[in-house]
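Here it is: the structure, laid out below.
The complex appears here without one of its protein chains, the remainder shown in place.
Order of writing sets the labels: A and B. Residues in every chain begin at 1.
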Amino acid sequence: MTAGVRITPSLVARLVVLAGAIVFFALAPLFMSNFRQSELVLVGIYFIAIIGLNIVTGYSGQISLGHGAFMGIGAYTTAILVTKYDVGQYWTIPLAGLIAGIVGFLFGFPALRLTGVYLALATFGLAVAFISLAQSTRFEGYTGGGGGLALGVPTTPYYLTWSIALGMFVAAWLLLRGRLGRRLRAVRDAPVAAVSSGINLALVKAIAFGLAALYAGVAGSLLVIRTGFVNYLTFPVLLSILLLTGAALGGFGSLGGVLFGALFIQYAPGLSATLPHVPKESAPSVMYGVILLIVLFLMPGGAAELVRRLLGLLKRLTGPRYSRRTGERVVS
Amino acid sequence: MTEFWEQIVAGLASGGIYATLALALVLIHRATGVINFAQGEMGMFSTYIAWSLLYTYGVPYWGTFAITLVISFFGGVLVYLALIRPLSRGGDIAIVIATIALLVILNGGAGWIWSPEVRSFESPFPIDRIEIGGVGISWQDLGTILVSIACVIVVFCFFRFTRVGLMMRASAQRPGTSRLLGIRVTLMLAIGWGLAAMLSAVSGMMAAPILTLDPNFMLIVLTYAFAAAVLGGIDSPVGAVAGAYILGVGISLLGTYWDYVTGAPELELPIALAVLLLILLFRPAGLFGRAVVRRV
Partner (left out) sequence: MALLELRDVEARYGQVKALHGVSLSVADGQAVSILGANGAGKTTTLRAVSGTVKKTGEVVFDGKSIGRRSPEAIARLGIAHVPEGREIFGELSVWENVCLGAVTRRGWRDARRECERVIDYFPRIAGRRGQQAGTLSGGEQQMLALARALVSKPRLLLLDEPSLGLAPKAVRDFYEIVAAMNRDFGLTVLVVEQNATIALDATEQTYVLEVGRVVLEGPSEELQRHERVRASYLGY
């Protein structure tokens, strides 16, 4: 069976947008201050994390409120390897992703037997538990307890982050177009049929979860490299919440919306202000919540819905299509 | 041995706080099929309102308690009518996001209006302890236990023996058919949310004297309440309450008798959650939930 790609106007449009985005991000640092670049690094980090979240929530339909915890696992992996074992920080990135991914897979296997509600709660619990564990004096030897671990000088790994982001974006795109993606969608849309056609539900769900955790782990690793520091406050419950809302705003099931979600998290007057990377202020989070609600009311499908509508418009503008098989007009 | 019983009592007291909130969660879930992630924050916000009544306006404690409950009731109704009902068309995820947005707004809002510094909140119960059978029990613990049990009993009686309670149960089970019987379903569901908000307020006001008041103080309570509700079976009020008391006592004993945890109270939550996950593996519907036959 061929994995051919149909050339449609919408595909072309998306590739054009992608190319434009690549050009923008490639050239941006030439025109930007270091501060802005650092902000964009954060956007890239969120971007990677949200791609992962999208896989689990958008494509296989499971709500995860614990994504911050997996970012944390990746971050601490990197931090521990760098501070205790003197590994070069950039080499730790894939390892961080791998370990987070394995933990995610192992967590996912039992946890995903739970239905939606239970899973959301379990992942919420994971986010909360992670903070307790990171803070705990029992593990101080590894985690530095309340004080955390310091890597050294903060950096602005702009090109590294965005190259990884691009690479992982393409990887996700390919994966989701292929067998895994079809299986995930089957699991999401018609679980009974999926099982009848031989798909091992638990395995597929766990793989999706593990994959998502892997992405989060990589993101977390990059985060700690950027900030040069990590402790139990770096990944509060609010971060997991932010990631989920970012993914939702982008519109689940659409990789294109992910970028929107990442940008939203960073720049919406808001909750980003209460994260440890930036000074605290309570009012902005109210703003964030309100904006979130407004978007929810106007566009329950998120940015992806907007994009889909635009693409629909594009289809109409490029003329009707006729089915090769029956010769009739195709109305989509 | 007396220490054992004292820990049991302490566990029942914290269990009572979780039970009240867990009951609210189950109520909402049974009525509208929604997990209200903002339930804890609603309780937190109510507690702040109570704080203002107590310390800024000098209203005596039980008057504050009553007024806060009334305000919370209408708050819950408002949340349902303005937020949840309009968004139910958007699907499950839209509602989850909505309650999360509400969590964020309430959390930030409380910090904004009252400033995020930690404050104390008085307890209506005397500080001293009494002795029953050689076991020392604080009035605080005893009072908390009694209040939470009272809440549970009142809620149960309300649903089982009143007309409105029956209509609410019907509305939760089959809203369409209930309408055909002339039941004003929307009103019933709104009342349900109001009741849940009242329960959250009670939980908050019981927890505040112990945990001290700040915008985040209910997040841990919420997590334990979730765990209790899930442990007991998310649609079973009996289960949630039982689960909460079991959880409270279990954690209390854990903290006392397991050395690993004794010096590190922050491990209580992860361990509790790990145990919960384990239990769920073998009994996916919780200890008392009906096994939902999921074909897949």
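We take it that a contact is a pair of C-beta atoms (placed from the backbone, for glycine too) under 8 Å apart; a residue touches a chain by one contact, two chains touch by 3 or more.
It should be emphasised that the depicted structure is a prediction, and the values quoted were computed from it without experimental measurement.
The undisplayed chain touches these shown chains across the complete complex, B.
Contact with the chain that does not appear here is found for just one residue of B:58, B:134 or B:176, B:176. By the touch rule set out above, subunit B reaches the unshown chain at residues 163, 166-167, 169-170, 173-174, 176-185.
In this section, only the chains that are shown with their structure count from here on.
On subunit B, the positions that touch subunit A within their shared complex are 29, 35, 37, 83, 86-87, 89-94, 96-98, 100-105, 107-109, 111-112, 116, 215, 219-220, 223, 226-227, 230, 234, 260, 263-264, 266-267, 269-270, 273-274, 276-277, 280-281, 284, 292, 294-296.
Contact residues on subunit A toward subunit B in their complex (touch as defined above): 57, 63, 110-111, 113-118, 120-122, 124-126, 128-129, 132-133, 135-138, 191-192, 194-195, 201, 237-238, 241, 244-245, 248, 252, 271, 274, 282-286, 288-290, 292-293, 296-297, 300.
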